[in-house]
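Read through the structure below, which is laid out as structure tokens, and then see the notes.
All protein chains of the complex are present and in place, except for one that has been dropped.
This part shows subunit A:
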């Protein structure tokens, strides 16, 4: 179990973009430990805290982005994607809808991978392509990142098209339009909204529990 002090030191290392200290703190944990024992004590609380600090205007997006990237790099090195110690989970994917702004998607990918989850990255796609890929890959949790209001509104069409085809993945949305209009995620039929990349961790965890409860 890590102390609050260790989390603070790790957090400071991430915010100051000090890869050396951040890496040393993770590597010094038991190298044979399961993923959950590596990421839960330090990575998840630090990234979640950084998300909260960004919401409060205390840290910048550049720090959020670099923190996620540093954690992802270190975790990928310690536990490659095929490592059996990664989290067993339902099929999950992320996409940017109708846009070429990738930052939000990149940050969510980083924090989820750094937290032990694997997800397919569909890149920038239009609604029809997204529906096809979700059907093809039998995605159970779909994360959609948007920057512009029109793209955010098109999540509804994606959801409706998937439902018409009998496919009902849980949809998590994120991006500026949803942060500036707290009701928008419900309006477009999403199951959850992540205000920050790190909030995606707790949302994905809760949705996996929901899916597990459904299948029991």
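One rule holds in what follows: contacts are C-beta pairs under 8 Å (C-beta built on N, C-alpha and C of every residue); 3 or more make two chains touch, one makes a residue touch a chain; residues count from 1.
Operating definition for what follows: contacts and distances are computed from a predicted model.
Trainee: Would you kindly match the missing chain to its UniProt protein name, picking from "Superoxide dismutase", "Methylcobamide--CoM methyltransferase MtbA", "Urease accessory protein UreG" or "Fe(2+) transporter FeoB"?
Mentor: "Methylcobamide--CoM methyltransferase MtbA"
Trainee: Could you tell me which of A:27, A:61, A:165 or A:206 touches the chain that is not displayed?
Mentor: Of the candidates A:27, A:61, A:165 or A:206, A:61 is in touch with the missing chain.
Trainee: Which of A:100, A:136, A:164 or A:214 sits in contact with the chain that's absent?
Mentor: Within the whole complex, the residue contacting the unshown chain is A:100.
Trainee: Can you list, in ascending order, the subunit A residues touching the missing chain?
Mentor: That gives, for subunit A, the contact residues 17, 54, 57, 59-63, 65-66, 98-103, 106, 148-151, 153, 176-177, 180-181, 183-184.
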